[in-house]
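Let me give you the structure first, and then I'll get to my questions.
Omission of a single protein chain aside, the complex is shown with its protein chains in their original locations.
This part shows chain A:
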Amino acid sequence: MKVAVDRDHCIGAGNCAMTAPSVFDQDADEAIVILLTDSPPDSEQDAVQQAVDRCPAAVIRLLP
């Protein structure tokens, strides 16, 4: 599984970091998403999909 984020359109809502904290963090200054890994383990598949669904700015993408 590959994940990508578009930081330019992130509004820092923090749902990703709450849903999948091992994959997403927020930078200290602007609370903008930080991708901790772009290829999370399969065990995180569910949580990452949740983060995609719950990101209000729709800036998280699962890549094939």
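The rule we apply is simple: a contact is a pair of C-beta atoms (placed from the backbone, for glycine too) under 8 Å apart; a residue touches a chain by one contact, two chains touch by 3 or more; residues count from 1.
The rule is short, and it goes like this: contacts and distances are computed from a predicted model.
Per its UniProt entry, the chain excluded from the display bears the name "Cytochrome P450", taken from "ABC transporter permease", "Chemotaxis protein", "HTH marR-type domain-containing protein" or "Cytochrome P450". Within the set A:1, A:36 or A:57, the residue that contacts the chain not displayed is A:57. Interface with the hidden chain, as seen from chain A, comprises residues 9, 11-15, 17-18, 21, 25-26, 28-32, 50, 53-54, 56-58.
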